[in-house]
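Here the complex is missing a single protein chain, while all its other protein chains stay put.
Let's turn to subunit A:
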Amino acid sequence: MNLIVCLKPVPEPGTVKVDPETHTLKRASSELIINPPDRFALEMAVELKERYGGKVTALMMGPPNAVPLLKEAYALGADELVLLSDRAFAGSDTLATSYALAKAIQKLSPFDLVLMGKASIDGETAQVGPETGAWLGIPSITQVKTLVRGENDAWVARRIFEDFEEEVEFSPPAVITVEPETNDPRPPSLKRLLAVRNLEPQVLSARQVDCDPTKTGLSGSPTQVLDVFTPTYEGKREVLSGEPEEVVEKLVSILRERGLI
C-alpha cells in the first residue's frame, strides 16, 4: 500500500510579528517546525503501514531549509521523503498550494491514500485537503478519527461532524484529513535517526511535477490579502473613571437607562 502524508512546514509559534509599515507578516526567526496537527496524520499513516504493509512517503512543499523537518518525519516512521520546492510557489494561497501538492502526488502515483492534517496552525484554513481531492478527482474525507480496511477493497472511515460521527465506506484512492488528538504520535526512533543521516530527500521543482506556471504562487492565487492589521476600535464609547463607588453608581444608572438590568 502506498501512503502519502502531506506535512506543512510552519514557523514556530510566537516567532511571527506584523510589520507595522508593510502590514505583512514578518518572520522574526526562520525556525520551522512540522505543523503539529500533521503529526497525527503521519502517525495514522505509519500505523496503517504496520498493519497492512506498504510504504509511507512524506511530502512537504516548502523552502530548502525545511529539509531537517523531512528527516524528522523519517525518524517518526516515514520511508520516502519528498520536498517540493521552487521559488515559483512563493505566495501560494490554498488553491495554488493544493494544485502544486496534487501535481506532486500525481508524480508519486500510484497511491492508495493521501493523509493530511486537519488544518495548519498558521494559515489554519483547513481547505488544502478537500481542494487537493478536487484537483485529483478523488474523494476527500475530513476530520477522520479512525481508518480501517473492510471487505474487498472497501475502507471504512469514522469522521466527525458537529453533533454526530459518521462511519463512511469508500474505495481508495482518497484524501483523508486526520482529526488531531485521535492517536498517540510515537517518539522518534533512534535507529531511524541514525539511518536518516545518510539520506537526502528527493527535491522536486514546479517544472518536474508539470505545474502550469499560471496556477502556482502569488499569480496563481485567486485570494489576495489586502491588509493585515491589529484591530483597533474607535467608537462612541463612554469612559467612566473615579472612585469605585462613584463609577459603580454611574455604570448602574447607564445600564438601567438602557434597560439592561
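Just so it is clear, contacts are C-beta pairs under 8 Å (C-beta built on N, C-alpha and C of every residue); 3 or more make two chains touch, one makes a residue touch a chain; residues count from 1.
Everything below uses one rule, namely that contacts and distances are computed from a predicted model.
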Out of "Electron transfer flavoprotein, alpha subunit", "Putative ABC transport system ATP-binding protein", "ABC-type quaternary amine transporter" or "Fe-S cluster assembly protein SufD", the chain not pictured bears the UniProt name "Electron transfer flavoprotein, alpha subunit"
Of the candidates A:166, A:181 or A:210, the residue in contact with the absent chain is A:166
Sole touch to the unshown chain from A:64, A:110 or A:231: residue A:231
Full-complex touch with the removed chain, picking from A:50, A:181 or A:249, is A:249
Where subunit A meets the left-out chain, the residues are 13, 16-18, 25, 93-95, 98, 121-135, 138-143, 156, 160-171, 174, 215, 221-242, 244-245, 247-249, 251-252, 254-256, 258, 260-261
